[in-house]
Structures are given as structure tokens and as C-alpha cells.
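The other protein chains are all here in position, but one chain of the complex has been omitted.
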Amino acid sequence: MIDSVLAILSAVMLGLGGFFMVSGAIGLLRFPDFYSRMHAASMTDTLGSYLVVGGLMLTAGWGLPLFKLALILVFIFFTSPTAGHALAKSAQHCDLRLPGGGASTKKADNEISGSAQGPDSRDVVSADRV
Amino acid sequence: MLTHLPILQVILPLVAAPSCMILQRSRLSWLFTVLVSLAAFVVSALLLQQVMAEGVIRYSLGGWDAPWGIEYRIDALNAWVLFIVTAVSTAVIAAARTSIEAELGASRQTVFYTLYLLCFAGLLGIVATGDVFNVFVFLEISSLSTYALIAMGRDRRALWSAFQYLVLGTIGATFILIGIGFLYMMTGTLNMLDLAERLPAVESSTAVLAAFAFILVGICLKLALFPLHLWLPNAYSNAPSIVTAFLAATATKVALYLLVRFTVTVFGIDFSLSALPLQSLFILLGLAGVFVGSAVAIYQSNIKRMLAYSSVAQIGYMIIGIGISTVVGLQATLLHLFNHALMKAALFLALAGVAYRIGGCSLEQIRGLGRSMPWTMGAIAIGGASLVGMPLTAGFISKWYLIAASIDSGFWPLALLIVAGSLLSAVYVWRLVEAGYLREPQSGQLAAEPGEAPLGLLIPTWILVLANLYFGVETSLPVSVTEMAATYLLGGAP
Amino acid sequence: METSALLGLALGLPVLAFAGVLMADQRQNLREAISLLCGGLLLWTVANLYQPALQGESVSLAWLQVMPGIELAFRVEPLGLLFALVASFLWIVTTLYAIGYMRGHNEANQTRFFALFALSIGCVMGIAFAENLFTLFVFYEVLTLATYPLVTHAGTEKARAGGRTYLMILLGTSVGFFLVAIAGTWLLAGTLSFTPGGVFPTETAPAVLSLLLVLYVFGVGKAAIMPFHRWLPAAMVAPTPVSALLHAVAVVKAGVFVILKVCLMIFGLETLKAIPATTWLLYLAAISILLASLVALRQDNLKARLAYSTISQLGYITLGALLATSAGIAGGAMHIVMHAFGKITLFFCAGAILVAAHKTEISQLDGLGRQMPVTMSAFFVASLCIIGVPPTGGTWSKWFLLLGTVEAEQWSLVVLLMLSSLLSIAYLLPIPLRAFFPRNGTTVPGKVMVREAPWPSMVAIAVTAIGCVLLLAYPTIFSRLIHAGI
Amino acid sequence: MKTDNRGRADRADAHYSLYLVVVLSVIWLGNSGHYSPLLLTFGVVSVALVVWIGRRMQVVDGESQPFHLSLRLLAYYGWLLRKIVESNIKVAACAWKGPRAISPVSGRVPCRLESDLSRVIYANSITLTPGTVTVSLDDGEVLVHALTESGLAELREGEMEGRVARLEQP
Amino acid sequence: MELILDIALLSLLLVTAVYIAWTRDLFAAVILAGIYGLLSASFFMSMGAVDVAFTEAAVGAGISPLLMLSTLAICGRAQRANPQRALLALLTVGVVGALLITATLEMPAFGSPDAPAHLHVAPRYIADSMREIGIPNVVTSVLASYRAFDTLGEVVVIFTAGLGVLSLLGLRGDVREEPIHSPMAEPSHLVLRVVGKVLIPPILLFALYVQFHGEYGPGGGFQAGVIFAVGFILYSLVFGLEAVEKIVNRALVQALAAVGVLIYGTVGLLGIVSGRNYLDYSGLAGDSVAGQHLGIIAIELGVGITVASVMMIVFFVFSAQLARGRAVPHAS
Amino acid sequence: MIIATAIALLVVMVLALVRALLGPTIHDRILAVNVFGTKTVLLISVICFISGRPEFLDIALVYALINFVSIIGVLKYFEYQGRDEREGMQ
Partner (left out) sequence: MLLSALYNYWVVILLMMTGLYMVIAQGNLIKKVIGLNIFQTSVFIFYISVGKVAGGSAPILSQLTTVYSNPLPHVLILTAIVVGIATTALALALILRIRQAYGSVEEQDILAGDGQC
């Protein structure tokens, strides 16, 4: 009885986790600028991850795997906002313009200028929309 | 302890390397390196004697029998190559101190000797092992240390040469890795003998053929066989003089050993010759190497570079010997392996002496050196004579066998071409001798006449020179060993 | 003294001379004394070997064995002794001459000159007494290398260019053909020792033997068979004593000697006759004789004309060897001697003219006979010797050669020999004639008094010229050896 | 580490080292699954080594071992989890609706928190909730980027800051 | 599921590789090389190669992109277009590729259990290693005992590389007068500092855990060494290089790199001393299985020490270059 | 359901890879890598469960760790570089 409840619960969590992750990924793809994409990404990293790991924990049963999953969970909990914050800070540092008059801007983007006529040269245009 | 000789051969320098690193004092680490090399030489001599007396020695590492574990398997061929490598290494490293002190900063000397030992151990490991993957591992040890050693050259070109070599060498090693993977896939084993037993069952498969091709190309990259030789002249001419002497005399020899080992032992000479048009391929490439290498060497003004191209040519000769694929042909290759190691080591060491005194070694710079550095120039002249294949020098013996082999198996034109090739080498050697003896020194270039090279350098150089003469006259040792190795390899008896 | 010790001495003396000269360095008199002394000793040594050789006594010396069948070993045999005798005698003479020439010319690097000179003679001894092809090859190569600095003695760019041609052709042919032929012989016969009657097993295919013979004949570039003759004119840049050494004493003689010896003792006359290539090579030698004579005719430079004459005369010897008859061989061997005496006199004269009158071109020689009568007379006698007419020894060799040709029933060659003798008259005799009887009565430039060359040179010239004549009377010294050899 | 309060720091260090030992031991035991004497010995050695290195690195202190506020922290994170779920749903909706649904803004939010630790917890909490990201953390204020104006406004209300502030109140 | 995973991962790998080859922004190339590492590690995981996945995770996704980035930071990220050798490259690649494809046609099918590779040597490892060595991780058994000599070679390779890097970059005889300035150590990086402090001890402990549990699960000396070094790398990223210099002595780390190799070599020699062959650990303890176990633990320790030291040396040398290279951007 | 999760993870990875390929800015790529990394961690956990060997979760943990350190490292180098480029322009 308790097993089937756990199984159903785990399935629900895994499914929801999958849903949130896909949503986040879609946001990552669809959102127009870097900072917005960050929100989408943090969605996949937070609730998506928690739900998936949680779902796995429920199926894992009592034992080492459970502990290890918990450790992973704790680790993600610590690292993902830190990484996100560092990323945002670095982006601002590198003059990615914040909306709503945040930081000063010297350059529209941080792509290579001048010599490189690589595939990214069109990126300058899209970066301008930021 | 005698039963452990095969492993001691490799493990001695291998364990000595990190110990050398800890020594810190450069003179001390030099002395240590010399002693280790000497010990390795003694071990190899004992091994050679043992093999000649008792036949093949097998040694299971970790006590696990092949094919489950890695085994060392020493037959006359390995023992011979081990002997060559350790002998040359001992002479070269004994000469190294003054040259290295002049060419490297104080802080890098200990690292140099450590890397040298690693390279040395790597080369020995390649030769001693009977396991194909182990070959790859030790190949990488020797390669990585070689890259670092080459990069220690004084010129910035040394860096670029080392990088070029690194890229090509890694491609070569990866090719070998692919080949080994295919072999493993088709047979399930990595042991050379086991492979030799199991390959005939699957040898019609294209996978085995591809494995053969990949291993061949990989080794030939390392070997600097003619069209794949482009890294070699740069690497040799820009590395520190001592490194050049060591590499020229050992590294390509070991690659050649691998080639013989794979074509003859692992794949079997019948397969090797029937799978690809290997005979004509080897002979053609060898000839092309001989002629292109020698011809380019003639136009070099930097002597190190000249001799590097000459190495390309000499490798051509050795390949021809394999291409002839008779006992005498193989014997010629193995003899030339030895003789070429002797002469190139002597020549490059002598050049190290020149570079030490004059600071460079272009043809212009050695003008009139016969007078100011008679012993050094004498070494160059005799080494050059050996390179050309003058009678009574070691070079003659191997050329002789090569010509005999080609006539013996009916390749008359080949014999003619071989001697035509050595004529080309006579031309560039002559340029050396002419510059050294028959030209006046450049006026006003040097304030004082350069003195003779330091004794520490000169004595090992002359030991090698005398060896060149000795083995041009008293050939019983190399001839008997190579004959045994060649008949054993081609005899088919496992 | 033990005969084998004599053999050792014959080989060692030149090396001793080499070392002695090097040590004497700048002390002129000492240096030259050493040279002369060693020369005398050598001649004595070789002469002492004469009797044993004649009696067929086996005198041999083995140094070391490199590989089975390949060793450094020596043996006295008549033909070799013939060669050694001539060379050692002429060494003394040439040294004598060189002393005069070198002092007269104030040449640089004299020590090197005398030292290498001695070394060359050592090589000649090695070649003459070689027991097998390998030993012969070794000394043959060393001879090339030892004479190279002599050729480039002047050190100018022109000298170096000439030296390079010299080295390239000699090394090239010897390594490219000779060595291969030796290797082939080794593989076919299993030995390299000189054996009367040849070494090849009878069942050897004629085609293979032909190939080998061709390789030998072209491989011995020192025999200057066309088309590998270029080195000889190129080497004319050398000082005259060196030319004498090249043309008479050492180099070219070594070449034809090798050919003789190979024909006689590697192939054997019987085998040689059976080989199809022999005939072709015979004709090649004949063409070589003819062409070289024609070229010689057109040369105005005295030494160049002599050089082409040498090429032509060497053709005779090769031809004699290839005739594969005993008379042919005898003629060839004889011609080695006769040509040596004749040519060395001619070169001495040319050198004397250069030293004394500073003339190099034939067209400048008009009337010189008055000022240098001895020289020009010697020149005349030597010319006769080369041409092969009495009262000189050259008569014998030409006679034997003709006999051999007839014996071999090569009638066309008989005609050719006649023709080329005429040609040699045409290119040699006008020179002394012109000196004594200036054309169109051109007056001699009397203002500059030209005197004879320094006395050592003159002695040398006299000795060799007289030798030419004496050889007509006493050919037996050599002919006995030759017959013993065959 | 300021030098003037080294004595106090040393005492505290011992305290925090003990915490660290406990944490590390739990990690070891939870991961290992092999409780043989040999491995347990390795475990003890490892923990000792790590603690030693940690102290050398000066990373063992109240900031890294906030056990003095463990219970409160737990409660706070419970609250935070709810916020995370809420904001996740919001952002997911935005993601499916597309770019038009969002209006990115950024702005400075005052932050009166005293200790470094609480400021870090605050900043990380902001980042953890999708829809808001801490861009930089300066004295007295936090630069935040938000997906919608409402997210920024909610932060300015200060509920989260208050809760964080309460963590460290005695 | 295996099939889907397999195809998906391989396709992703292919896309990534092609993009890396195509892009001329080196920074993107390096980032994607990191992704390539992650993907291949996942692939190894799906193939059941847990130890390999472990290693590739540490190396392919961790160390090697970091090294490349620091090189990039000095050398600039724009790449020039130079297609002059494209034809040669295409030709070579075409020939080699065709050869490989032909070769595959007669290969045993992918995953087929009766391929020769699975029938000859490997079965013994699976069947007998538990009895002979006594540890469940077959990979570790093979790595550390059956083919221990390869692993010794591997350690020497990494030691060689460390030495090579040192000789190239680290031995200029100067001790860097100018202070190394790392932006991440600025006070405004408060978040990073606190989180770093929290994470570093567990990372180090985890490394040691991996070190000592290589016999039972994935991992071992190499992976442990890398993770251990990563702990220090994180420390240097957060607190700056000079902080690391303060807590670890450079000479000591260099000596430790050598010591690791020596440990391995000496354990091997003990085999000879105990009357057996080199690297035969059976004689190290009373019973041969216990001896094997002991030997494996010892050599894994040697591996771990060398790898950790070399990784640290390499990383710090590169970082120091970066700091110095910034001071003199265009040294020539 | 666990398989569906795995597929969802793969989908996310594809999308993240697309973002990494598209850029446009370097930070977008880094962000994509970060997402990719955490998804790899999850994928590996899931693979462990699918293949029935959950004791291999260590690997996932290592991934998480390495991913984090890499991202920090990348950002650090990028700051160096960004600063250099700006300094070069001024």
C-alpha cells in the first residue's frame, strides 16, 4: 500500500519536474534577452531539479542512494543560485545592459568586435535588442 | 635478481625519474642520471647475453600470466634495441653536463634530467613490452617528455617545433590507439603473441586490415617515414644539442623497432606483405626518403638541420631493408639501426661541442674548424664517413648488407639506387669536411680562436667515434645478434 | 728478412713518411729528406720482393676480418709487384721533381702536399698488394680522398670546382658501380679473393656476368673510360707534380691495374671470353681511344692535351685487358709501365716549362727548344715512348697489344690501333717539333732569357727520359713478372 | 580575519571545527556503505585531514558552519520553498505565453542586513526564486533584475528581508 | 530506452562537434568543448562505463575547459579564417573516414555479446577477479592489479605532463613581484566567498571518499586526485592565487607529485622483495587476496597524490601566467 | 514515468544546446552550459535508476561539483578577458 502511494507520488513528482524543466528550457529559448533567460534557467534548476530528485528519492527506498540524492539536492540548492548570481554579476560587469536604467553602458554587447567575421557577427544585431 | 632483469631495465629509469626530481641540485641530478643510464646499460648487456644464450625471456608483470596481465617478452630483437638505446643514452648523458649548463638556465636543469630519464624509460618500455596497449602508454611517456625536451631549445622556434611535433605525434599515437582498438575488437586480446595466434582466423576481415593500416600510419608518423617526416627537421634542429643527439640516435630507432614488431611478429610477415602492397610501398617510400632527404640535406646550411634530413634518408634505408623482407634484408635494417645510432649520436654530440664553443653550427661557422678544434672536427669527419658508408666504418657494414640483400633477392636496380643514395650523402658530408678543413675561417668573426670542446663532451663523443670504427672492423657482435634476431623473426618459430 | 715483414714494411713505410712529414712540418729540408729516404727504402723493399714473387712464393699478410669473406689482407703477386715497383720508383723521381717545382713556385701548404703524397703512395701499395676486392676497394677509396686535397691544392674557386668534379665522378662511380659489383661478386662467388682463373662458378648466367663486368669497367672510374673521363681534364687545375702523380704514378694506373686484375683474377680469361659484354666493352674502349685522341688534337693547353692523351692511352690498357688473351694482358700490363714512364716525363716537362718559362699553351712554345734543350729533348723521347716507336720501351707494349688483337681476331681493332697511333703522332710530336723548329721563322722572344728549371727537376726529367729508352733494351725486368703473373 | 580578535576567533574555531567534523563524518558515513574497520579508519583520517586543511584555508567559521541558526534556517527554507513553487508557476506561465508576457526590469532594492551571512542568504534567496535575480550585492542595497515589475515590487515590500533578518536575531 | 539515449546523445555530440569545427569564436568553441565532455560522459554512463564517465566528467568537462579558457584569456578569442589547408584536410579526413567505415562493415554488431572482445580475456576478469583480488569493482581490479603496469605508465604520463608544463611556464626563476589580482576575490563577491567556504571541505572529503572507495564503486585514485585538486582550484578562484600560495608550499606540491610515482614504483618493488614478480602484491600480506587488496590501496594512493599534485601545479601555473600575462598583454 | 523524465531531460538538453549554439552573447552560452550541466546531473541520476544500479550516484554528485567549479572558473577568466579587451580599447 505504502509502496504504491510512494510510486504514484514519485511518478507525479517526476512528471511535474519534467514539465517544469521543459518549460524552463522553452523559456531559455524564447525569452528575448540574457537576464530574462536567466530566470527561465533558474526555473529548471530549482523546482525542476528538486522535483526530479525528490521523485527519485521516493523510489530509492531507505539506503545509501537516498542519502546521496539528498546530498545532490543540497549541493544543487547551494550552487545553482550562486552560479546564477555570479553569472548575472559577470554579465553586468561586462556591460550587458540592464533594462530599466541599471548599469551604465559603454558597449552594446560583449561580442568580439572588428577582426572576427565569424558566424556570430549577426549576433551583434540580436544583442542590441537587449 | 637475474630473473627480474626485464623489468629492472625499464623500472630503473622510471623510478629514478621522480627521485631525480627530488634531488634538486643540478650537478647531482646529472651524476644520478649518468649512473642510472649506466646501470640500465649493464642490465641490457646482461639481458642481451642471456637472450643469446637461453633464448626468449618472458616476464609476467604482477604475476598475472599473459594474456590476462601484461608481460615483458625479450627476444633477440628487443634485447638488441634495448642495448642500442641504453648504450647511446649512456654516452650522450655522460656528455650532457657542460652543454646543458651552457644551454639551459640553472633552474631548469634538474627538470631536464628528470624529463630525460622519463623519455629514456618510455623508450625502453616501448621496446621491452609484449602488450600492445602498454606500447601506447609508454609511447606517450616518451613522446610527452620529448615535446618538453624539445621545447627547451634556446630559439623560439623550438617551441613551434615542439608544438608541431606534439600535434603530429598525438595524431600518430591516436591512430595507433584506433588500430589497437580494432585489433582488440576482432580478437579480444592485447598480448602480442596472443594476437599473432588469433589474427590468422580473422585476417580476411577489413577491420584487421584497417587496424594494420592505422597502426602502420601511426608508427610511420613517429618514425618520420618520408612523406610524414615534416616534423623531424624542425624538431631536431631546434632542440637543445644533447636532446637532438639522444633523439636522433634512439627515438626513431624505437619507432622502427615497433614497425618491425608489428609487421613481422604481430601481424605476421605473410599477412603484412599480402594485405597491402607493402613490399613495394616500403621500398618506394624508403627510396623516396633516401633521395629527398639527402637532396634536401645538401642544400642546408644549418648542420643540425642537414643531419636531421640525413636522418630522414637513413630511415629510408632501414625501411628498404624491411621492404626486402628477407632475413638478410631485415638483418641489414637491424644493423643499420645500430650503426646509425652510433654515427648520429657521435655527430650530434660533436655538434654539441661546436655549438658550445662557437654558439651555433652553420656551415659558415665551422669554417676552418679543423685547425682550431681538431678533435671535434675529426669526430665529425669520421662520423660523416660512417654516414656515407666508407669501408672500415660501421656505416659500411649496414650498407653492405643492404646491398647484398637487394642483390640477393633480385632487386639489382635497387642496389644501384641505394649506392646512388649514399653518394648524395657523400655530397653533404663533403660539404662539412670541406668547410671544416679546406676553408679559411671567417675573418673577424671571432675575437679569439675557439678552443677544443670541453673534455666532458669530447670523451663520450670519441668513444662513439671509436665505436664507429670498431664496429666497422669487428662486426661479430652486431652481425651475430642481428642474424639471430632476423632469422628468429622470419623463421616462424614462436 | 722475412718476406711477409717486407710486405708489411712496404705498406707501412708510406704511412711512416706521412707521419714524419707531418711532424717535420715547416722544416723544409727535413721534410724532403724524410720523403726521399722513405722513397728509397720503399723501392728497396719492393725490389726485395721481386725474387720471391717471381718464384711464385706465397707472401701474404692478413690484418683483420670484417665479415666472413670480407677481410683486409694482402698478398704479393707478380702483377701487383709490377705496379708497386713502377710506383715506388716513380715516387722518388716525382719527389725529387716536386722539390724543385715547389721551391721554384713558392707554393703554399707544402707540408700537406708531401704528406698526402706519401699517403697516396701508401694507398697504391695497398691496391697493388691487395689480396681481395674488399681490401682493394678500401685503398682505392682512400686514394681518392687522399688525392682530393692535392687536386684542390691552389684553393681557388676554380680549383675547388675541379676538385668537386674529381671527387664526384670518382666516388660516384666507385660507390655506385664498383661497390655493387663487389657485392654481387660476393653473393655469386662467396669470396672476394683474387684467384687465378677467376672466382665465378661455371654455371653462372652470362647475363649476370655481363652486368657485373659492365659495372666493374664503369665502376673503376680511375680508368677513365668514356663517358666517365671528365675528372681527368678537370683535375688539370692541380700543380704539375700532382698531375704526374695522377697520370703516371698513382691514380689512373691504379684504375687500369684494377681492371687488369679483375679481368684476370676475378673473371678469368676463359670466362671473360664467353661473356657477350666483353665485345661491347672492347668497342667502347676503342671508341674511347679514338675520341680522346681526336679531342687531344684540338687542345691548345699543354696539360689538357696530355690529359686527353692519357685517356686515350688508358683505353689501350683496358682494351688489352678485355681482349682476354695472354698477349693482350701482357700488352696492357706492359703499357702500364711504359705509359707511366712516358707520361711522367711529359708532365715533368710541362711543369718545367711552366716553372721556367711560365707558358701553358702549346701555341706559345715556338722556339722554346733553344732555351730549354734538355727539357724539350726529353719531351721528344717521351712522346716517342707514348706513341710506341723505337728507341723507346713503348714499342713493346704497343707490339704486344697488336699481337693480342690479332690473336683475338679482332681485325677492326687492329685497324683502329694503327689509326690511333697515327693520331698520337699527330697530337704529340708537333709540340717538340714546334719548339725546335719555330713555325714561319717566328723569332724567339730573346729579350727574356729563359733558363732550364731548377736542378732537382731536371734530374728527374733526365732519369725518366733515360728510363724510357732503357726500357727498350731491358723490358725483361717487367715482362718476366708479367708472364709469371699470367 | 582581523588580527585584533584572534583570541576569540581561536575559541570559535574549535567550536566550528567540531561542527565541521560532524558534518564531514555524516557525509562519509552516508556515502560509504562499508563499515569495515579499515574503511572507518580511512574515514577518520580523511576527516582529520580535511579539517586540518580547512583550518589552514581559514574556511571554518560561522559563515560556513551556520549551525547556531540551524533550526531557524530550516523554517526559513520551508517558507522559501513555498515562494519558489509560486514563482516557478508564474515564470512557467510566462515561458509558455512567450516573450510578450514579460517586461524585464531592474532596480535597486534597499538591504539593511548587517552580517555577511544573512546578506548572502538574502541574495541567494532572491536568485533562487525564479523571476528575480541578484545582479550585485553592494553596501545597503541589492541590484535586482526581475522578469516583471511585480517581482521587484514584492521584494521592495520587504517580507523576505524581514525573515532573513530574524534569522540572526538573538 | 537505451537506444533512445544512445541515439540522442550521439546526435547531440555530432551537432556539438560540427559547431565547434565551424565557429570562429574560440570562446564558444571552448564552452562547447565542455558540453562535448559532458555529453560524452553521459554517453559513457549509458554504456555502463561508470569509471570512465567519472573520469571524463572530471577531465573533459572540468579541467580541460578550464585550462583552455585560461589559455584563451591570454591569447585572445578571435580566430582568423584560413581555409588554405581545407582541401588537404578534407582529403585526409575523407580517406581515413572511408577506411574506417569500410572497416566497420565486417565488425561484430554493436553490443553483441558474442563478439570476440567479450569472449577471450575479459570473461576471466569478471568471473575470477572476486576470487583472486577480492574487490567488487572489476575495473579497479584490472586497472590496479591485472594491468597495473599500464596504470603505472599512466601515472608517469601525468607526472611527465606536470613536469613539462612546469619546465615551460613555471621555472622562470622569478617569484612574481607584482601582486596577483583576481577580481573574484573582491569583497563584492560575498556570495561566492560564503558558498565557497561551505563547499570546500565537503569537496575535499568527497575526494578522499572517492579515493578510498575505488574498490567498491566507481572512482579511484585518479578521479579522487582530480576532485581534490578541484577543491583547491575552487579555493583559488574564490580567494585568489596568493591565498593558495600561502597554504600550500609550491616545492612541496612538486615533491608530492614525485612521491606519488615513487609510492607506486616502490609498492611494485615490494613484490620483487617478497619473492614474486614486479607489481605482484600477493606477498604483501599473509593471504594473497588481502595482499592484493593492500597493494591496490597503496598504489591508488600513489595515483591520487600524483594526480592531485600535478593538477594543482598545472592549474596554478596557468593561472599565474594569466595574472602575469594581464600585466604584459603583448609580450613579444 | 522515469523514462518520460529522461526524455524530458533530453529535450531540455537539446534546447539548452540550441541556446548554446545560438549565443548570442557569451553569457548566454555560459548560462546554457550551466543548464546543460545540471541537466546532465539529473540525467545521470535517472540513468542510474533506469539501469538498476543506484549506487553510482557518486558520479552525478561529481558532475554537480565540477559543473559549478567550471562555471565559476569560466566567469573568472571571462572577467579577465573582458577587462583586457576594454582596457585595450581605451
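Here the chain labels run A, B, C, D, E and F in written order, and each chain numbers its own residues starting at 1.
One rule holds in what follows: contacts are C-beta pairs under 8 Å (C-beta built on N, C-alpha and C of every residue); 3 or more make two chains touch, one makes a residue touch a chain.
Note that the structure is a prediction, hence the values are computed from the model and not measured.
Residues on chain F that touch the omitted chain in the whole complex?
51-53, 55-56
Provide the residue numbers of chain E that touch the chain removed from this figure.
The list for chain E reads 6-7, 10-11, 13-14, 17-18, 20-21, 26, 29-30, 33, 36-37, 40, 43-44, 47-52, 55-56, 59-60, 63-64, 67-68, 71-72, 74-76, 79-80, 82-86, 88-90, 92-93, 96-97, 100-101, 104-105, 107, 109-113, 115, 117-118, 121-122, 125-126, 129-130, 136-139, 141-143, 147, 150-151, 153-154, 157-158, 160-162, 164-165, 168-169, 216-218, 222, 307, 314, 317-318, 321, 325, 330-332.
List every residue of chain B that touches the chain not included in the displayed model.
133, 136-137, 140, 144, 147-148, 151, 156-157, 159-160, 162-163, 166-167, 170-171, 173-174, 177-178, 181, 184-185, 190
One rule holds in what follows: only the chains that are shown with their structure count from here on.
On the document's contact criterion, could you list the chains that touch chain B and likewise touch chain E?
Common contact partners of chain B and chain E, which must touch each of the two, are absent.
Figure out the least number of contact steps between chain B and chain C, where 1 means they touch directly.
1
A-E versus E-F: which has more C-beta pairs touching?
It is E-F, judged by the count of C-beta pairs in contact.
Nearest chain to the global Cα centroid?
Per-chain C-alpha centroids compared to the overall one single out B.
Cα centroid separation between chain A and chain C, in whole Å?
96
Cα centroid separation between chain B and chain F, in whole Å?
Centre separation, chain B to chain F: 47 Å.
How big is the gap, in whole Å, between where the Cα atoms of chain D centre and where those of chain F centre?
Those two chain centres are 21 Å apart.
Residues touching two or more other chains, restricted to chain F: which are they?
7, 23, 26, 30, 55, 58, 61, 65, 67-68, 72, 75, 78-79
Would you please write down the residue numbers of chain E that are in contact with two or more other chains?
28, 77, 183, 188, 191-192, 195, 198-199, 206
Taking all chains into account, which pairs touch?
Applying the touch rule to all chain pairs gives A-D, A-E, A-F, B-C, B-E, D-E, E-F.
Taking the complex as given, what residues does chain E use to touch chain B?
Residues 99-100, 102-108, 115-122, 124-125, 145-150, 152-154, 156-157, 159-161, 163-164, 166-168, 171-173, 254-255, 257-259, 261-262, 265-266, 268-269, 271-272, 276-282 of chain E touch chain B in their complex.
What residues of chain A sit close enough to touch chain E in their complex?
Going by the criterion above, the answer is residues 75, 78-79, 82, 85-86, 89, 93, 111-112, 114-120.
Which residues of chain D touch chain E once you look at their complex with the stated criterion?
20, 23-24, 27-28, 31-34, 39, 42-43, 46-47, 49-51, 53-54, 56-57, 59-61, 63-64, 116-117, 119-120, 123-124, 134, 136-138
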